[in-house]
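Missing here: one protein chain of the complex. Every other protein chain is in place.
Note that the chains are named A, B and C in the order they appear, and that numbering of residues resets to 1 at the start of each chain.
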Amino acid sequence: MIAVLKAGTNSEQRESLIKWFESMGLSTYVSVGEYHTIIGLIGDTSKVDVGLLESLSIIESVKRITEPYKKANRKFHEEATVVDVGGVKIGGGNFQIIAGPCSVETRDQILGIAESVRASGASILRGGAFKPRTSPYDFQGLHAEGIELLLEAKKHTGLPIISEIMNLNHLELFMDVDIVQIGARNMQNFDLLKAVGRTNKPVLLKRGLANTLKELLMSAEYIMAEGNENVILCERGIRTFENHTRNTLDLSAVPALHELTHLPVVVDPSHATGISRFVESMAAAAAAAGADGLMIEVHNDPPRALSDGAQSVTPEQFGVIAAKVRKVREAMGL
Amino acid sequence: MIAVLKAGTNSEQRESLIKWFESMGLSTYVSVGEYHTIIGLIGDTSKVDVGLLESLSIIESVKRITEPYKKANRKFHEEATVVDVGGVKIGGGNFQIIAGPCSVETRDQILGIAESVRASGASILRGGAFKPRTSPYDFQGLHAEGIELLLEAKKHTGLPIISEIMNLNHLELFMDVDIVQIGARNMQNFDLLKAVGRTNKPVLLKRGLANTLKELLMSAEYIMAEGNENVILCERGIRTFENHTRNTLDLSAVPALHELTHLPVVVDPSHATGISRFVESMAAAAAAAGADGLMIEVHNDPPRALSDGAQSVTPEQFGVIAAKVRKVREAMGL
Amino acid sequence: MIAVLKAGTNSEQRESLIKWFESMGLSTYVSVGEYHTIIGLIGDTSKVDVGLLESLSIIESVKRITEPYKKANRKFHEEATVVDVGGVKIGGGNFQIIAGPCSVETRDQILGIAESVRASGASILRGGAFKPRTSPYDFQGLHAEGIELLLEAKKHTGLPIISEIMNLNHLELFMDVDIVQIGARNMQNFDLLKAVGRTNKPVLLKRGLANTLKELLMSAEYIMAEGNENVILCERGIRTFENHTRNTLDLSAVPALHELTHLPVVVDPSHATGISRFVESMAAAAAAAGADGLMIEVHNDPPRALSDGAQSVTPEQFGVIAAKVRKVREAMGL
Partner (left out) sequence: MIAVLKAGTNSEQRESLIKWFESMGLSTYVSVGEYHTIIGLIGDTSKVDVGLLESLSIIESVKRITEPYKKANRKFHEEATVVDVGGVKIGGGNFQIIAGPCSVETRDQILGIAESVRASGASILRGGAFKPRTSPYDFQGLHAEGIELLLEAKKHTGLPIISEIMNLNHLELFMDVDIVQIGARNMQNFDLLKAVGRTNKPVLLKRGLANTLKELLMSAEYIMAEGNENVILCERGIRTFENHTRNTLDLSAVPALHELTHLPVVVDPSHATGISRFVESMAAAAAAAGADGLMIEVHNDPPRALSDGAQSVTPEQFGVIAAKVRKVREAMGL
């Protein structure tokens, strides 16, 4: 870590600052330039509070050289992490497609979709039981009943299941859910992160709508610091000025995260675009970019007169997408 | 609400859609243009799920005419809401300054600052006991002990107190706290919003880092829909590409919110800028913009050699700011 | 177009507004709701100034039903446009790779790279002669000499060439350049757009750093409205909060633009990411997304000790990328 001191700092202030650094177990080196003095910090700076440091009146700016995340950092853990989800492996060359409806609605719906997506190549079943909605007046999910229906679909198809948790008091309800999902709006709900960190359950952590990759990794670090290293990261689109698509899918996050961390990276083209017609091209693009998995919304057949589904594809469309994704991975030598 | 149908929609599809609208108790009118057909919906559309509607294959786009928030909406509640905080009134012409340290650190610290800010014109004391930090390795607050010290400061000075809650299981701990604060990162932690909505305690709801005013009002609606109408909104800076200040204070949010809602609006220039030198000018600007209150970070005297405080001002600086704010309000005829 | 009137508008105001619309040759229909009155406009609304309309005191909001761009709009021109660049076709199923150095530096450099990228599958040569730089003290290009060297490379290799124009007075210099490029910072330099619109030269128009697809299409419309329909659109990354990559490549822009417009869409993964290691995966992803072409920065061999090139790949790396891109297009059935 490097601290740049303001012009006009006197030697007494400098000494006082250096003593403070040394009291944290860091060694320092000082370089005096024409306009600025620079203090370099050597040692474990992951616990230095940059915000506090920047607040000191004699500091002009601070630059981290080493990332503040340790457990999620590829520098200290070169080998890719493989997360085992009820026997299905993800990461380190293992590619999986998670598919299923946005919300669990009825027994017939979830069983029907589950069988259909398994047949087309999905290896994990998704389904929302607790839905984060911007409006309190929108449908919020079937709650406990939704989890039960998902478990029934798991029993019928053998597919491991994933569902979103919004409240740390619901952890018990998720005991038999294979992957607990933390949604974008809860990416910095630190108490929820700690709570899932105290289990040993695989966690799929979605990137927040306006969060950086570094912030995503700091949130993964919250989970891992409690002892749970089974974290799967998920790029699901970020908020930009473009409003033709619901969000903007950031596919360069895939190679970037693969450099920064050893954790698997999954891409959700359905939420990212919000438009079912774009799911095929974005799923293929994510596969070409090297993603370790995809999460795709599939719904069963709605009244033909009304809908082909906003962000959801039909089971037939899903089959086509899964096949193209496989071909693209082959073309890329993955 | 207006739904624009895609070109090429046939009359059977149109009839099917209209029947669906009527099943929700809405009446409709239809206008056929050269390229598009438009269906207008008349009645209470606040419960129509726009996301679902946009997902239908025959819909090109949807436009709300009436806002989806009801209880927070000025159209249905013309008079400004005055929130009573332990006898101190905020909103509807009542202006208050909330001041205190970022975190409660020691008994001496919080008592000292409390007395000093009361003397300079603060009417509510702030202090963090649970701190949301991006890194799991940064200081997270004194927790229960911090709340106890705040309560002691309240007893000594008579100032009502405000502190941030991060976990719905902590509500009991906040029983004697006068205002419960929901931080920016939890603005869409819907389970926490509902939990504070089931109390009758004043809630200060901070705008999320990348959230719109409409989303802020939908989150207020979550609290109000549970029965608690004592909501104070807080503008605390939004994330932009500018990185010279920590966030960008959006002061036009003040007159905009005053048009959209009857709830009081408080501005936090300390978190918004992250730089203590800018707090005076931004506090004065917020007062000129018509804010119903300010929230300012004040710390007690740190080692002079090191700090004048990043985003915190000293008690002396706070006194100067409070005096200027009063003069600006007079100049504006407020 | 739909205009929503404010509550409390009287019938005299309404009549006055309707007469104004009729004076523009539009017919209207009026729908009176509980809180709002809505006026629908039928006819050619592309010339209605939305900004002016929204400024009227009786208007609450305005919604366009038909897009304000005509010539670039796929609705009025179903067939994909194929742009002919000195015999090389782009768009409508014709895929091309543009490659070459960021800046033309020396004769040897540009001739060497040109031959090398042609051998690996590039069909158009790029090279900057006028460079837009944030700082006046950074290298700004070789100017006229750079164009001459590019023309020499064209003669040697037979590759058509593309270079960026920054000043409308330079048009004559670009007489023999096959594609004139408008950079991201000039996307709304309307006088420059009009000037290239008065030629019949192919124009590659880059999306601005914080511009929407609709704004990009309005800028294309500026060029086309002057008579030049040979416009190629280029997605080159947009500014987001993510700073690990230089910009964020928006690949869903590819299928979105293909729906909205008939113009070809090229993707520039080099500028978008700013990191040569990510160019391969993003080029492959762009191909999977259905792009009509790629623009890739290639430099010749720099001092091995120092560089593998920030955003530029070596000729060898380019060969590998071009081969993978071909395989991905086959896998996608393109």
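Here is the rule we go by: a residue touches a chain if its C-beta (ideal position, glycine included) is under 8 Å from a C-beta of that chain, and two chains touch if they have at least 3 such contacts.
Not measured: the values here are computed from a predicted model.
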Residue in contact with the excluded chain [from C:Met166, C:Leu213 or C:Met282]: C:Met166
Interface with the undisplayed chain - residues on chain C: 12-13, 16-17, 20, 46-47, 49, 51-52, 54-58, 68-69, 132-139, 166-169, 185-186, 188-191, 194, 209-210, 215, 218, 221-222, 225, 239, 276, 303, 305-312
Interface with the unshown chain - residue positions in chain B: 210-214, 238, 240-245, 248-256, 259-260, 272-273, 277-278, 281-282, 284-290, 324, 327-328, 330-333
Those residues of chain A which, in the complete complex, touch the missing chain: 2, 4, 7, 29, 31, 33-36, 38, 40, 42-43, 60-61, 63, 65-66, 75, 210, 239, 241
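Definition applied: only the chains that are shown with their structure count from here on.
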Chain B and chain C: spacing of chain centres that average the CA atoms, whole Å: 39
Whole-Å separation of chain centres (CA-atom averages), chain A against chain C: 31
Whole-Å separation of chain centres (CA-atom averages), chain A against chain B: 27
Two or more partner chains touched - positions in chain C: 210, 241
